[in-house]
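One chain of protein is taken out of this complex; the other chains stay put.
Labels A, B and C are assigned to the chains in the order they are written; within every chain, residues are numbered from 1.
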Amino acid sequence: MFRIHCPHCREARSEEEFSYAGEAHIPRPVDPSSLSDSEWGEYLHTRTNPRGPHREMWVHTAGCRRYFNVLRDTVSYKILAVYPVGEMPPEQGEA
Amino acid sequence: MERYSLLGLVRHARHYHENWQRVWRDPAPKKAYDTVIVGGGGHGLATAYYLAKVHGVTDVAVVEKGWLGGGNTGRNTTIIRSNYLRDGSSHLYEFSLKLWEGLSQELNFNVMFSPRGVLYLGHTLHDMREIERRVNANRLNGIDAELLSAAEVQKLVPLMNCSPDARYPVLGASLQRRGGIARHDAVAWGFARAADAQGVDILQRTEVTGIRCDNGAVTGVETSRGFIGARKVACVAAGNSGVLAAMAGLKLPIESRPLQALVSEPLKPCLDVVVQSSGVHCYVSQADKGDLVIGAGTDSYNGYGQRGSFSVIEHTLQAVCELFPAFSRVRMNRHWGGIVDICPDACPIIGETPVRGLYFNCGWGTGGFKATPGSGYVFADTLAHERPHPLAAPFSLDRFATGALVDEHGAAGVAH
Amino acid sequence: MGAEVRRRAAGGRIDRDQTLDFVFDGRALRGFAGDTLASALLANGVDVVGRSFKYGRPRGIVGHGAEEPNAIVEVGAGASCVPNLRATQVELYNGLEARSIRASLFQRAAGAFGRLLPAGFYYKTFMSSPGAWMAWERVLRHAAGFGKAPDGADPDTYDRMNHHCDVLVVGAGPAGLSAALEAAGWGARVLLADEQSEFGGSLLAETRALGGDSAAAWLDGALAELDASGNVELLPRSTVSGYYDHNFLTLVERRSDHLGPVAAAGTRERLHRVRAEQVVLATGAIERPLVFANNDLPGVMLASSVSTYVNRYAVAPGKSLLLFTTNDHGYRTALDWHRIGREVVAIVDARESPAGGWVAAAKEAGIDVIVGHAIIEAVGRSRVSGAAIASLQANALAGTPRRLACDLIACSGGWNPTLHLGSQTGVKPRWSDSAGAFLPGDLGGGTVCAGAVAGTPTLRGCLEQGALAGATAASRAGFGSGRTTRSAPEVDEPPETPARSLFLVPHPKRVSRAPKQFVDFQLDVTASDIELAAREGYESVEHVKRYTALGFGTDQGKLGNVNGVAILAEALGKDIAEVGTTMYRPSYTPATFGAIAGRDVGGFFDPERHTPMHEWHTSRGAEWENVGRWKRPRYYPRSGETMQQALNRECLAARDGVAIMDASTLGKIDIQGADSAESLDRIYTTGFRKLGIGRCRYGLMLHEDGTIFDDGVTARLGEDRYLMHTTTGNAEVVFAWLERWRQTEWPELSVYFTSVTDHWATAALVGPKSRTVLAKVCTDIDLTGGAFPFMAVREGHVAGVPARVFRISFSGELSFEVNVPAQHGRAVWDALIDAGAEFDITPYGTEAMHVLRAEKGFIIVGQDTDGSMTPADTGMDWAVRRNKPFGFLGDRSLDLADHLREDRPQLVGLATDDARTVLPEGGQLVDDPECRPPVPIAGHVTSSYYSARLSRPIALGMVKGGAGRMGETVHCPLADGRVVKASIVDPIFYDPKGERQRV
Partner (left out) sequence: MSEPPGVVCRECPDRAFVNVRGDVGDPRLRDAVAQVAGVDLPREPGTWNQADRSRAYWLGPDEWLLVVEGDDGLEVEGRLRSALDGHFSVVDVTGTQVHKELSGPDVGKVLQKSSPYDFHPRHFPPGRCAQTVFAKATALVAAREDGAFDIVFRRSYADYFMRWLADAAAEYGYRLD
């Protein structure tokens, strides 16, 4: 049961208030029509799915309804960093 | 391999059970094998067994980083059924169910397959339409399926709350009588013992740390016990498929998530069929030992922690108490998690990869246990003939490029 | 009434003024307030409290708390029965009724033929034929299981409560109390929980003085201080059952079980969900039993439990005690026994030369201390009558065993720290040779272990360590310096001789041939079972657990696990550390389903969403349909009407006169900003840029994989303002979808989305007379077709309330959807009903809505589509614009190879040839009805109704390549064996040109 710091509400809130929104940093291709079927399929379905630090999006569904990025270890479940959409994660461990 | 039987038990009892032999050997790894199977769970061991038994390929090692059956084989709620919606999946699961029906005899190991019937409840008009669609499709595919009224459900499960006043009343159900449960550990052990007897090397406590490729073809696996050469490498390691794929430079359309389950304390028999409801999110059966075995949902996030969010347990038990108000006073003994590899269409990936000689069998999501023998059988066939078994063909990796997804979200049950 | 033959006249923490009558297995007995069922049973001389799981052997009480494996009872009866309670944790109340677990015939037989049933016997037999197991299973199932499930709905209620605290202290023994005092002193918000009815833990049975005063007096002082502190919450009878990620813990509080079988008022149990900044684990330790032959005989108990019964409950569970110990601590039980004037037969100490303070005290008291010996076998039938002891050298026996007579054997094999909670977090316990036990692993910076759980052996040490833990935890949570502010009370701690590690006591016979040496009492796992597992190659501790069932009981192996691991290590020739222990999982002790569910059952299982007109529908006797969380009227039967009759009436009213439907549940999203149109263009397959103000357009929304996800009509309200309608079930998903793209991919777009689903109450006024009816209550909108055309929206007043009126139609009839702010919804609805009265305005529900739209061939997303269908599959290419600058979500997928196949399922109409039979929804369609399974499937029926307007059945379906098969015949096999023939027809059955909705 995670406790997640919402960067918009600026406080830690309980997991029940949030929804997971998948892997972060998968930008939509600028020109989908230029992609082959398999390149498009990769955008649609292929995920990093790492064992360890994972960059993912969460949304504060029951709170401010804003999206943000989280760097979370998928084994220890420790949250290593929380950072805004559109930014890259800070150096690991800086959380 | 010594044949197990009642007579054998009596004979061994005379010698105080001091003469039982090992169920499988503990060999040192050879330098190389024809085929190395990564993952000593039910699917991997079944693959090894059928490779040896059906195809005569015995130069096989099963490499397991921990203990046999320690992944999802030993963590699931053991529901077995074949009433899937789409042709591709129903044929595969039905093939598997037929193997289950004779598996104890085939392996000479009692896997306690108990075809006590699987009920799938409908709570809304929409549910009932979907159930009817599935029941009809099942019948046409030669799979036993019945449509039950709420009254018939009540008769089958007296403790169930079938009141029309419930928040989501039971409107009816599908019943697959040939479905049921089995003893999960026994499946891994039975396949391991039988594969070992065919000459397969089972290497426990051997962790794969790398997959070696040369010129687009696999040459073997790096392990914690050194390099093991192989002409073919078959990865069957639920919960680790992505990690293994990355070792070969591949990415898969898979996300690994915790799936939770729980058991009550042992009770005298009070539930004779398996009950599934995706409407109120409740999957419950009663094990032979008496525990209520309850499947909870998957967590919404990726994780390899073999534990999940407590809210999932709360929601599951709300559903159980809603559906079985008498179980409210029963107590939860243990809950735990497994890691399931989920594909976008809730169907597995079975077959070749862009790396020659490297095969994957993964992505079974929440429903892999029931497929164990069938999955092993078709995967072994695919490995032996280096082309997809016809039943595995719809589940190739390239469907994610062509768009030919199989979409079993409805029938796969657990909401993803 | 039974006599309390073993109750002492004085002492203990029981209240002798309050006698309590209770019934055990039909026997009327008596105890006192402060008793547990176990202490009362012992006081009454009840030796056998149950039969064992596999062999049906008689079993007695072994422990005094959560570790008790044997005394499993059923309390209460019928719907209020609670199965599988431990008698050691059941507080006695007046009138309590308890039953033990009886052995079945099978178990009695198993007891006699036990040798036929080694570990895992069932894997090796019962498989002569595929049906053999099902037959045997029936027998075995009835033998297995402990208590009976209640037979009816739970009469009690439960709830849950959330907590946030700086420091949660788990366990209110000496360490926990010290921690709580210290943390509270620094001002931290403290929660102190203990599973027992009284706080104090081991202090409740402590005979030594603390700081010169009695333990009881110190305890009272500490509790008074905590009580007076404003920032401590005390939770007795509260078991911390689970320890989850990020310091989230669950506590189950038993609020009424000590008073009666059913709570007289309030909730029976409460689940506390705790978010703790810091956790102090002060969970203590459980004494380790010793594994010798027949060690399961009633009368073999833990030494600490014997002392607890003597000191706390004033019960002497026997006459003549033989103590078997591997450490100095055990001696205190012999001293307690001696102090109350009972006979200590001897102390059998496995060590060669114990010389600690307690040893000296025992010798001083004249107790016979037999060193270098072990009890190798307990003797007796249904109760211990003696023991065989033998000299124990290294790890083998020497000399001839001899017999001692006794009726009570107390065992002390050392201590197992209660480290379950720490282990639940995923951190493996580590073996410590010096402690001779598993200790908690490194639990990280949010947890502090204190006291016996951390391996601290002495009371003084526990008090000191607890205080330090409290200060540390408070400091980490931001309170204080981390230093302790008070000194621990003085306790007499004599020097001790190191303990001896002894797990399996040797027997003159081999393990496989010796009388059973039990490791796990509850599941009848013996040392020879573990050896057999190892011999057969089940070498991992997890395999052994699963093969033998070691630790699988409701006690989760609190007594047996460590002995089992040690015996396995010995059998494999490995170290205990190498073998390791299995992972402990929540719950620490079993937790009631109801408590975890809380109040979210029955009427609170899932919220019902109501529209402002809900009461009106109720008053009209609506039959309901659940759509998502909404309650929607399905149809309004008049008395004596069947559903079909009501439907026919409702449909005909909409086609011929005027009908009204509550459409408030449709999702509505207000869209504002300069880029509103651009956003809509990207989200929908359709184009919105050129839509005129005041006009509406239908749109299809796709997932990125090209499958249909939602549909609805969007209206342009102003230059930069739109209103989107979504389907009822998808309202929230679509809203989240819009926000996701806006926030994460398109932050440059100037657009805001606001959900207004709840703000608007919507009445759909449908039928040729709808204009006339609306005109009666709406005078400021020109309703004529020329001024207010189809697919337009106008603002004005309806029944005096500001309203938006849409000329959109899901029925294909002239239709006005009247939207007013929800607070006025009911009043406007009433006004419309009144206005329509002269035209017999007919309310209709979702079922008639479905028929009306099916007559028009309109799809319902989720019914006619199933998550795998593209616009082309549903014949809606007309709603797809491929030439927009950005494209739209999902557009690329429409060109994927599989989406261009010609034999994809496509939406068609189906007309049964007999024009009588209504096809079943979900019916499958085949081309060849004679084919035997597996039959190639051509398609399926998605929607099917009897159309009153057309006087015949109509259906929609998905048929492979259906668009090119018009006029062909398909067959629908029914469950009863009949086969219905149907023709593939155009999906629009009524008014194909759409003239009626445009009038």
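Note that in this section a residue touches a chain if its C-beta (ideal position, glycine included) is under 8 Å from a C-beta of that chain, and two chains touch if they have at least 3 such contacts.
If you're wondering where the values come from, they're calculated on a predicted model, not measured in any experiment.
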Q: Write out, one label after another, the shown chains that touch the chain missing from the document.
A: A, C
Q. Hey, which of C:447, C:611, C:744 or C:842 is the one touching the hidden chain?
A. C:611
Q.
Looking at the full complex, which residue from C:401, C:446, C:673 or C:768 touches the chain that isn't shown here?
A. C:673
Q. Which of C:47, C:137, C:159 or C:496 touches the chain that is not shown?
A. C:159
(Q) Just checking the interface: what residues of chain A touch the absent partner chain? (A) 8-11, 13-14, 16-17, 62-66
Q) List the chain C residues touching the unshown chain? A) 159-164, 189, 265-267, 273, 275, 599-600, 603-604, 606-612, 614, 630, 670, 672-674, 750, 752, 754-761, 802, 821-825
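Rule of thumb we're sticking to: only the chains that are shown with their structure count from here on.
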Q) Between chain pairs A-C and A-B, which one is joined by a greater number of C-beta pairs in contact? A) A-B
**Q.** Distance from the mean Cα position of chain C to that of chain B, given in whole angstrom
**A.** 22
Q. Using mean CA coordinates as chain centres, what's the chain A-chain B distance in Å?
A. 30
Q: Would you mind listing the residues of chain C that make contact with two or more other chains?
A: 244-245, 248, 426, 705, 893, 896-897
Q. Do you know which chain A residues sit against two or more other chains?
A. 1-2, 19, 37, 40-41, 44, 76-77
Q.
Applying the document's contact rule, which stretches of chain B touch chain C when the two form their complex?
A. 4-6, 8-10, 12-13, 16-18, 20-26, 66-68, 70, 74, 87, 91, 101-102, 104-105, 108-110, 112-116, 123-126, 128-137, 139-142, 147, 159, 161, 166-168, 183, 185-186, 189-190, 204, 264-270, 280, 286, 288-290, 305-307, 309-310, 313-314, 317-318, 320-322, 325-336, 344, 399, 401-405, 407, 409-410
Q | Residues of chain B touching chain A in the complex | A | 240, 242-243, 246, 251-256, 300-305, 309-311, 343-344, 398, 400-403
Q: Spell out the part of chain C that touches chain B in their complex, as residue ranges.
A: 79-84, 115-116, 118, 121-130, 133-134, 137, 140-142, 144-154, 156, 158, 160, 242, 244-245, 248, 250, 273, 424, 426, 510, 512-513, 528, 532, 535-540, 542-543, 546-547, 549, 552, 554, 556, 585-587, 590-594, 596-598, 600-603, 605-606, 608, 625-626, 705-706, 862-863, 866-868, 893, 896-899, 920-924, 926, 933-935, 937, 940, 942, 973, 975
